[in-house]
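Below: one structure in structure tokens.
Omission of a single protein chain aside, the complex is shown with its protein chains in their original locations.
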Amino acid sequence: MSEARPLLSVSGLAKSFFGVRVLHGVDFDVFPGEALGLVGENGSGKSTCVNIIGGVLKPDAGEMSLNGAPYHPLSPKGAASAGIAFIHQELNLFGNLSIEENLFIERLPKHRMLPLIDRRAVRARAVQLLREVELDLPPTTPVARLSQGERQLIEIAKAISMNAKVVIFDEPTTSLTRHEVDRLFTIIARLKARGIGMIYISHALDDVMAVCERITVLRDGAVLGGGPRDEFSLARIISLMVGRAIDTIYPERMVPPRADPVLRVEGLAQPGVAKDITFDIKEGEVVGLGGLMGSGRSELARMIFGLDAFSRGRIIVGDKVLANPTPREAIDAGMAFLTEDRRGEGLLMDFSIAENTILAALGRFARAAGMLEWRKVVTESKTMAGRVHLSTDRVVETRAKHLSGGNQQKIVIGKWLMRMPKLFILDEPTRGIDVGAKQEVYRIINALVEAGSAVLLISSEIEELMGLSDRILTIYRGELTGSFARAAFDREILMGAVTRPPRAEAG
Amino acid sequence: MVPDAGRQARRGGFAGRLVRSEYFVLLLCALYALAAYPFVPVLFSAEVAGNMIADMSPLLIVAVGQTFVLVIAGIDLSITAVIALSAVVGASIMTQAGGYLPGNGGVLPAILAMLGVGGAVGLLNGLSVTRLNMPPFLVTLATRMFFAGLAIWYTTFHTTSSSIADLPPLFTGLYDFVVLTLPIGESVLTLPLLPVLIAVIVVIGAHVTLSRTMLGRWIYAVGANRRTARVSGIPVESTIILAFTICGVCAALTGILMSSRLQTGSPILGENVLLDVIGAVVIGGTSLFGGKGKIVWTLSGVLFLVLLDTTLKLLGASLFLIFIIKGAVILAAATLDTLRNRIFVEH
Amino acid sequence: MSMNRRDFTVGTLMGLAAMSGLTVAVRAEGDKTIAVLFDGLYSEFWVAGIKIIRADLEKRGFKIMEAISDKDDNKQFEQVKAAIAQKVEGIIIVQTDSNAVIPAIKAANAANVPMVHFNRPPAQSEAFSVAIQADNQKIARDAVLYSCEVAKASGKKHQAAILIGNLGDPNAIQRRDGFDEAVGQYKDVIDVVARIPTEWDADKAFAGLTNALQANPDISFLFTSSDFLIPQIQQALEAADKWAPIGDDKHVIFTGFDGFPAAYGLMKDKFMDACGVQNLFYETTLAIQAILDLKAGQKVEKLLLDPGFAITQANMEEKKGEMWGYVLWKEANPG
Partner (left out) sequence: MSDNRLTLALLRLAPLLLFVVIVVAFGLLNERFLSFGNFRNIVIQAAPIAILAIGMTFVLLIAEIDLSVGAVMYVGASLVAIYLEPATGFGFTDPNLWWPLSLAVFVATGMIVGAVHGLVVTSLGIASFIATLASLFMLRGLAMFLSNTRTLQFSREIKDINRWEIFQIVPMADRAYGVPVAILILLIVFFSGWLVLRHTAFGRQIHAVGEDREAAKKAGLAVKGIVFACFVICGFCAGVGGFVAATQQGAVGPNFGLQVEFQVIAAAVLGGVSLFGGRGSVWGPVFGAILIRTTIAGLTFVNADPYIYPLVTAAIIFLAVAVDGLRTRMIERMSRRMIRPLEAG
């Protein structure tokens, strides 16, 4: 917008890991009072860039300047004191400490005479900061009691308190409710008004378009395009990111749903979590579950799969009635569950692809006395790796942790495909993975459904739900608020259903 | 940002692979034996070799049990109490001086009771960890104190002496009923075959279980990440309980071998083996944080420790020297393990 | 995993070849060795004992293979086997458990290596070995009887406490039995109110006695199954304001056992009334002589008894020369 001098200027940034170049001379500028959207697929070099700016990594080559002066951070601490605040995707807060302690943990003010904390000073500054981020909580509240969105505001307050000149946001909205996202954007606007520059990394391109004044697209460690937002459209960004124009993002399915229900949920209820939830899913059908973060959609999935308890209701899979299921029973009944927490619940990160792939279907490889047939394990794992288009077929040698997020997600899917589930529950299957990998996930889902399985799909992206589902259920505060057939899909109506309480029932 | 599969650094040729391989500790054993040879030439005599194999058996069995618990990210400190309690319970049943079923007829019930004691304590540990949500370290610390105390108390009901003797010949014969006697040159290899056979069976059984069976996959998965294991339909609680029970039964088996060897049920039997057992397993390379460990490693670790013990014994090293050297070896093994991981595998 | 099967085979074969090349017949040992296997050196009694044995054997031209089992019978059995493999001339042993040592004796018998138990006898068995033992029960009884007389002479009733040793040690049990036998004869004067288990552990003894004094502030009669607990006893009594010499109202009638240097010091300073003394010098001589006799093929009795004696305030001057603690005390306090 303005022709002001850039706040942070990066030029010719290069970095290699083990002889593999991941950044080839990246340039971009961040201007005061503006947000720069940094977009690209996973592995395109975004994180490496901001890690260099944040002092976590050192560049092999390239120059950075901050406020016109050369800038070479030696450590995250050095970057922080130079005025760079880095708000990581996984928030750096300590649940066992209070809000005020978290705000000042690395520089708690000392008492004038004694080597003790000056509690009064801490309190006064904390109150002021909380006011700036519009968080109405006593500063002595333990952080463990805060929601994800509230925690993020604490991080921002911390950045303000450190007089940050540039704030880096890494995927700030993934775990926020819509309301919290709105509040975040308000605060971001306020930061801009103070002249603070921002780097905003996100896969949620809508958000990027909404927040950022400038956009830089990275692919394979190089800048593919950059400039004011007005020069970009969603389609252009995507085509730059993946290197080709994607015409149909959501592939068509050829086979319509059949009549037989695979899953029936009857009167499922749990105080404080879910109320009288009843629905069914038919063979060959994809049912989308739309709802805001915290609307109870993941909780519903976890209850169906037996991970969380419920107090009333029952679940019927095929002809099996599960009154009080455990995950094991759910799996035996033909369910599969891709959780939203890939690292924590989906994979054994230190284990090989093969060891992960067979985990849910061990019985298939067992002969008498539970002996496993390793040869069969290896061949079938390889077959599965091919089926989900994994980047490698070295299934025995490669550990899950060495793969990209998209490939890790494919392992989790492959693990469940090993069982040919009758019902596949997918909780945010494309979160944090790049556009290319998303396409592949969609393709796999379709193939599965065409073969007669049913899918319960949870996603924060309305587009994704609309693109994949045969039917969409909306959930608000643990209650179903609507059911929409494909013909009735409408972005605005759906948005309305997920953001409003159900109408009072007649009678 | 981390480079994908196949790109992780692979340095060094044969030597590099050797250092990284699971036979590394075995190699260390061989090097150590060669280095010690000039000082204790008797080390390579058939007698000493026989003794070493015999000495290894009880330690090996209890260490194998411990491996299971460590792999599921637990730890079992109560093994020493299990050894002692099973010894006195078994002895109290079959002792010819006033046992419940004196004589050879009582041997089988006694052995079953001993294994039962081990299984029961293991089960209690496992249930406490899963059902009561207690950390394994503290559960087994408490059960160790309790059952060690119980073993001593129990003994007082059966004898005025400090231990229960007069065990039937069938039981004491377990240890040296079948002895292999094989003259090699001037020296004679004598080896009690039954205990060695039991140890071999336990080792092979455990190895096959961990590396080749479904249960093995369950155990590794639970140790590596309980939540993933649960979501994948693995019966996490049963697996944990089973691992503790296996550990208890192994300890009881060691109790059987030791009490048969000493022909006595002593309530302080095995009191000092805990650190040796954990030391051996860790020297082998099994992780205390779960998900990583192998029976072959444990075998090497036990071999190393017994080798060390034997040479120091033959050298007539004083107790304090033995303590210092053992501590240093454990530390060195841990250092080596982190260093070789750092240099050869990770970055 | 990263090592393939061929690498492993090559490595193993190389290792085996090296090992077998070295497995030569044992070099014939020129020196005669005697194994001295103690279960621990937990008090001055054992330290002094092993020193005297060591010095004596070296004087006679033997090499010594020393090993401590740290109260681990299984480990001690392994030590015996190692000693046999090294073809020692004889074994002097202090076992922890009287039953558990039997297989070790049998192993020694089978290898024709003589075995002598120093200060702690094994349990009855058909295996042959020689045991040197103090007559614990009698010595304890005699010493406590003297103290009982003192108690009776005071004309008051006394509450008594006993510090019991490790209940797994026959010596500890015999000493307790000796104490019980003696106080049993003086039921009218002495009432045993506290039996404190120590497991031969100073910390447990200290805490146990302190608690006992708290529970029974009138305790005025004390027997310890070993003198090595003297420092803790003194601390506990001082804390309870009961550490006073004979003649003082606060004096606790105190009987020791073993005959430590510290015990002699207390006898001399009139804090201790009597002490059961084991004749350490006599026991070590008996042990070594027994090994030599057995090696020479002579017949030796299975149990060689050290009669010991009770040293009391009454007989101290005439008997102290036989007390090992006095001899060591005198070395440390010349003049």
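By letter and in written order, the chains are A, B and C; residue numbering begins at 1 in each of them.
In this text, a residue touches a chain if its C-beta (ideal position, glycine included) is under 8 Å from a C-beta of that chain, and two chains touch if they have at least 3 such contacts.
Since the model is a prediction, treat every value here as computed from it, not as a measurement.
Touch, as defined at the top, links the missing chain to these shown chains in the whole complex: A, B, C. For the chain left out of this panel, the touching residue among B:Ala46, B:Ile61, B:Val88 or B:Leu150 is B:Leu150. Checked against the full complex, the one of A:Leu116, A:Ala193, A:Ala259 or A:Ala487 touching the unshown chain is A:Leu116.
Interface note for the absent chain: among B:Leu34, B:Leu141 or B:Leu315, the touching residue is B:Leu141. Touching the omitted chain from chain A are residues 75-77, 80, 86, 88, 90-97, 101, 105-108, 110, 115-117, 119, 271-275, 294-296, 299, 308, 477-479. Think of the hidden chain as still there; on chain C it touches residues 40-44, 47, 164, 193-197, 200-203, 206-208, 210-212, 214-215, 217, 228, 230-232, 234-235, 238-239, 262. Think of the hidden chain as still there; on chain B it touches residues 128, 132-135, 137-139, 141-146, 148-150, 152-153, 156, 275, 278-279, 282, 288-289, 318-328, 330-331, 334-335, 338-339, 342.
Throughout what follows, only the chains that are shown with their structure count from here on.
Listed by label, the chains touching chain A and chain B alike form an empty list. The most centrally placed chain, judged by C-alpha centroids, is B.
Centre-to-centre separation of chain A and chain B, using mean CA positions: 45 Å. Chain A and chain C, compared by their mean Cα positions, are separated by 70 Å. Per-chain CA centroids place chain B at a distance of 32 Å from chain C. Contact with two or more other chains is made by no residue of chain A. Across the interface of their complex, chain A is touched by residues 1-9, 208, 212-218, 220-221, 224-225, 227-235, 291-292, 347 of chain B.
Residues of chain B that touch chain C in their complex: 10, 14, 17-18, 20-23, 26-27, 30, 33-34, 37, 41-42, 44-49, 51, 54-55, 58, 152, 156, 160-165, 172, 175, 184-187, 258, 261-264, 266-273, 309-310, 313-314, 316, 318-319.
Chain C contributes residues 1-3, 7-8, 11-12, 15, 18-19, 22-27, 40-41, 64-68, 70-75, 77-79, 81-82, 84-86, 96-103, 123, 166-170, 173 to its touches with chain B in the complex.
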